[in-house]
Each structure stands twice: as C-alpha cells, then as structure tokens.
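Complex shown without one protein chain; remaining protein chains in place.
Entry: subunit A
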Amino acid sequence: MLFWIIVAILTAAVAVFLLKPLMRPGREGDAARTGEAAVYKDQLREIDRDLAGGLIGEVEADNARAEIGRRLIAVSATGAADGRRASGATLRKIAAGIVIVVLPATGLCLYLLTGSPGTPDQPLAARLENPGNNLDLLVAKAERHLAENPNDGKGWDILAPIYYRGGRLGDAELAYRNAIRFLGVNAERATGLGETIMAGNQGIVTEDARLAFEEAARREPKSPRPRFYLALAMEQAGRRDEAKAAFEALEKDSPADAPWLPLLREHIAKNSSDGPPVASAPGNPTEADVKAAEGMTSGDRQEMIRGMVASLDARLKEDPNNFEGWMRLVRSYAVLGEKDKAVAALKVALTTFPADGTEGRQLVAMAKQAGLDVEGAMK
C-alpha cells in the first residue's frame, strides 16, 4: 500500500512541476534574437581589447568590426520580420491535458508490464540475520563466519558434506581437509574426503582417494563405505579376484537387510570369472571401442586413443563450430603429453571462439589448468 502511495505522490509531483510553465499567462517567444545580438556585441568589445593589447593591427580590427557589424544588422533585420504567430490558450490546454494523461498512463502501463510491484527488498545482511530454513543462506552465513575464523574446524566439518551434496566439489575437498587439519582425522571425515576426490575424478578411486579410504578403514574396520570403495579401487585396477574377495567379505559382514546388498552382489557378479567384463572408466569412446580396448596391451590402447583423437581433430577441421569438441581435443592432447599439438589445437579453436568470448575464456582457463603455454596460442 505504502508503495502505491509513494508512486501516486511521485507522479503527481512530476505532473505539477511540468504543468507550471504551461499554466502561466500566454506569452510569445523571444523573436528579437537578443541572445545572438549579445554575442556579437561582445565580439566587438573583444576586438577593442585585442587592439588595445596590441594583438591585432588597426586595419584587421576595422575589417573584423565591419564583418561583425554586418552580422549584427542581419540579426536585427530578420529578428523584426521573424515574429511568428503566437498560439492561443487552446493549444496550451491541450498540452496540459497531454501531460496529465501521458504521465500516469505511460507510467502505470509500462511499470505493470515490466515491474514486480509488492516485491520487498532483500538486502543480504537482513536475510542473514534471519535465514530461516534456507540452506543456501545458512551456508552463506557459515562461510562468512569461517572467513573471519578460518581455524574453526567444526564449521568446516558441518559445511563439507553440504558442499559435497551440492556438487561444490572443490569447496568440499577444501572443507574436509580443513576439518581434518583442525579436528584430526576420523573415519567419517576421511571417507567424505575420499568420496569427494572420487566424485571430482569421474568416479575413479585415485591414489589420494584410496589413501583416505584406507585411513578410514584403519580407524573403523567395520565401516562398510570405505571397505566398499577400497574393493572398487581393486576392481578398477583390474585385480578382479582380490576385488571379488573384498566385496564378498563385505557382503558377509553386512546385515541381511542392508540397502547396499544389491549393489554389492552386482559387483561380485561383475568380478566373477564368468561375469561380463569390467567397464573401464567413463569416457567418450563407444562401447565397441571399449570392448576392443579390453584385449589390448597398454601400448595398443594408447595407439587406439591416439587414433580417436586424430579423427576428432580431423572432424573439427571440417566443422570447427563445435565447442565441446575443441575442449575435448585440447584436453586430450594435453593428457597425452603432446603439448605442441594441444597449443596448436587451442590456437585454431580460438579463431572460432575468440579468447574474449564466453567459450574462448573457458578454453583458455582449461588450457591454463592443463599447463599449456596459453600466451603463445593467443598471439
């Protein structure tokens, strides 16, 4: 309500202000062009000053005076003849009507079209005072607290799993590490850290993650989560028998109604000698490629990857307007250790996606992370 009162007052005040000149008794405009005459008279005085100061000679001064004099005469001559017919009061009444109608009409119509009447202001400080159940706000509040007290391990401990669930993996890893640093390691934190690292590596149990799970398993040997991931690590490393044994041991220790049993059995079946082959880490090759890769030596596999990268390169040369493709190509070359090719690919990619555009920036940022000589490619 208050809002609409202010709107009404504002509109009325502007209308009154605009109507003021229209309400005065009618008067004709200034036809005598006195302003222009004043300029020329001043120019004449200026000539005198210059003459007195010795900046111009007598002859030039006379010539200039004559010229300005002609302008002055021209002004007064046309000025007298130029008196245009003044308008009546009717015109001004119409004008006043336009002001009265146009202001509120345009104002309200457009505002109702584009505005959000009644939406309150929501300054962050006030929202943080009273966050309610808004998880994002609670997180923001905790972040502010931690920015001021970065040694508060408890805060990190609370935030870490929230970050993890929200997909903010980088923040989650930092929070877990800080929590471990200030509060010491326990099974829960170590497992969380391991899961976070794993999630950041497309589900692969990396060395860092495996160490974290081992730490957790050492502290709580009965805990199923670290044991499961350690078994998974063996599976991913291709040690199928060991993995199968570990999964089976976990199955034996689990209660009969444990919700993870179906998943366990799936893995046990997968690692049995008569089960289907293990899928390698998720990537972009087709299933047939993966099948083919299974039977290869590691050298052959490298060769196959190179072949795929080369075909991607060729495809992009024909159709360079494929941002995802470029990202993959540059990254692949960087991973294969062929930095020159990566930089060359980046260079070509940047001609299609300039470095100052959104895609270009992503390309550059990715290349920088991959340790490429980005400056060279941007030249």
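Just so we're on the same page, a residue touches a chain if its C-beta (ideal position, glycine included) is under 8 Å from a C-beta of that chain, and two chains touch if they have at least 3 such contacts; residues count from 1.
Note that contacts and distances are computed from a predicted model.
Enquirer: The complex lacks one chain in this depiction; which UniProt name from "NADH-quinone oxidoreductase subunit I", "Cytochrome c-type biogenesis protein CcmF", "Oligopeptide transport ATP-binding protein OppD" or "Acyl carrier protein" does that chain carry?
Expert: Protein name of the absent chain (UniProt record): "Cytochrome c-type biogenesis protein CcmF".
Enquirer: Using the document's definition of touch, tell me which of A:Leu51, A:Leu137 or A:Leu261 contacts the absent chain.
Expert: Here the residue in touch with the unshown chain is A:Leu137.
Enquirer: Which one, A:Ile73, A:Ile98, A:Leu263 or A:Ala310, makes contact with the chain that was left out?
Expert: Checking each option in A:Ile73, A:Ile98, A:Leu263 or A:Ala310, the one touching the absent chain turns out to be A:Ile98.
Enquirer: Determine which one of A:Gly115, A:Gly203 or A:Gly238 touches the chain that has been left out.
Expert: A:Gly115
Enquirer: Considering the whole complex, not just the chains shown, which residues of subunit A touch the missing one?
Expert: Looking at subunit A, the ones touching the missing chain are residues 2-3, 6-7, 10-11, 14, 17-18, 20-24, 26-36, 38-43, 46, 50, 53-56, 60, 63-64, 67, 71, 74-75, 83-87, 91-92, 95, 98-99, 102-103, 105-107, 110-111, 114-125, 127, 134, 136-137, 139-140, 143-144, 147, 351, 361, 365, 368, 371, 373, 375.
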